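Here it is: the structure, laid out below.
Then we have chain A:
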Amino acid sequence: MALLEVENLRAGYGSVPVLHGVNLAVDEGANAVLLGLNGAGKSTTLMTLAGLLPVTGGEIRYDGRVLKGSPGARVRQGIVLVPEGRHVFPALTVKQNLRLGAWTIRRDSRRVRQLLLEVYAIFPRLEERADQLAGTLSGGEQQMLAIGRGMMSSPRLLLIDEASLGLSPKLTEQVFAAVKLINERGTTVLMVEQNAGVLAQADTAFVMQQGRITVSGSGADTLNDDAVRAAYFGT
Partner candidate 1 sequence: MGAFIALGVFQGAVYGLLAVGIVLVYKAKRVFNFAQGEFGGVAAFTAFSLVVSLGLPYWVGVAGGLAAAVAMGLTVERVIVRPLESESRTIMLVALVGVALFTIAIIVLLGQPIPRVMPPLVQGTGLNLLGAGILPQQLILLAVLAVLAAAMAWFFKTDLGLAVLASSQDTRAAQVVGISPVAISRLVWGMAALLGGIAGLLYAPVGIFTPGFMTLTMLVPAFAAAVLGGMTSLPGAFVGGIAIGVVQNLGIYLLGQQLKVPGAAELGVFALLMLVLLIRPQGLLGKEA
Partner candidate 2 sequence: QFEGVHEDFVEAGGENPGLGGASEGTGADGTDGTDASTEGAGGGDGGSDGDGGGGGNDNGNAGNGDTTGVTDSTITIGIHAPLTGAAPLRQDSFETGKDLYWQYGNGGGPVEIFGRTVETVFADDQYRPSTARQVCQTMAEEQQAFALIGAGGTDQIQACAQYAASEDVPYLSTGVTETGMGSLDTYFAASMTYRQQTPMLADYIKSELGVTDPSRVAAVVTNTPNFDDAVEGFTDAFGDVDVFRPDKNERGSSAAGNLCTGTVGNYDAVFVLTSPTFYLEMAAASGCRPQFVGVGVSMGLDQVASTGCSAASSTEGARFFNPTPAFADAGEYDPAFLAAVDAAGIEADDVTWMMWGQSKVLHQMLEKAGEDLDRGAFLDAVAGSNFSTGVFPDLNYKDGPFGATQVSVLRNVCSGGGHYETDHAFVSGF
Partner candidate 3 sequence: MATATMTFARVKVQRRFGLALRVTLVIALLAVAALPLVYGGDVWAQRISRAAIYAIIGLSINTLTGHAGQISLGHQAFVGIGAFAAAFTASRLGAPLGFGLAAGAVAGMATAAVVGMVALRVTGLYLALVTLAFGLTAETTIFNWREFTGGGAGAFAPRPDILSGDRAFALLCLGVLALVLYADWRLVSTKAGRALAAVRNDERIAATLGIDTTGYKLAAFSLSGLAAGLAGGLFAHWNQVVQAMDFEFQVALVWVLMTVVGGLRSRLGVVLASAFFALLPLTLPNFLSGLPWQPPFLNEAVYHVLPPFIVVVMLLLVLRFFPGGLGQLLRPATRWLTKGGRR
């Protein structure tokens, strides 16, 4: 059964509509990718899913139930967003950032400690910089921190917005590998990407155009889909 089902979702900023009826479904355990040109509405979709933007039409079902409530409630239900543009807490240390990632499960200190070790295992750079203020990290380091922080509440559904933005090729690869690892350990992932490289590892892919999903299918199929190539790569 699909963990996440989005039907005819409409949302936007104030009076400006951006999503004009988005339909997509992500199975439990899937590694899904959402592609699209600049301004297509990918970030808007993820933010609406995370509860940061109000739904103006259609509905989101999560685990079979209609999803509503504050962002905090959604984090507790296991939906965690790694936002676009590395929103880390600049004046807190790396470690404090991670600690706050576990805000919703902060009472379970053993689990928090264990998760911290896991994050450090995936991103050793973060452990080296544990006591540096996040605001002084390089762009790439901040991106790692944002993902690591997202993992700290052991989410069921991880929404990642442009994880590779500003990362070196090697790190991009590592991040994708980490995401794959996270996914393999049981977390469902929905990733927004510009880097077509991820299609290879994705088992589901959606292409978004002007606020609607125009193509959906398996990663590999989508990669070879002529319509996608036309719409996305311009060839």
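Candidate selection criterion: all candidates are chains of the complex that A comes from, given by their letters.
As a convention for this text, a contact is a pair of C-beta atoms (placed from the backbone, for glycine too) under 8 Å apart; a residue touches a chain by one contact, two chains touch by 3 or more; residues count from 1.
Values in this document were obtained by computation on a predicted structure and should not be read as measured data.
Participant: Number, please: which of 1, 2 or 3 touches chain A in the complex?
Facilitator: Every other option belongs but stays apart; chain A touches 1.
Participant: Over in the complex, which chain A residues touch candidate 1? Could you list them?
Facilitator: The touching residues are 50-52, 70-72, 74-76, 80-83, 87-92, 96-97, 99-101, 103-104, 106, 133, 149-150, 152-153.
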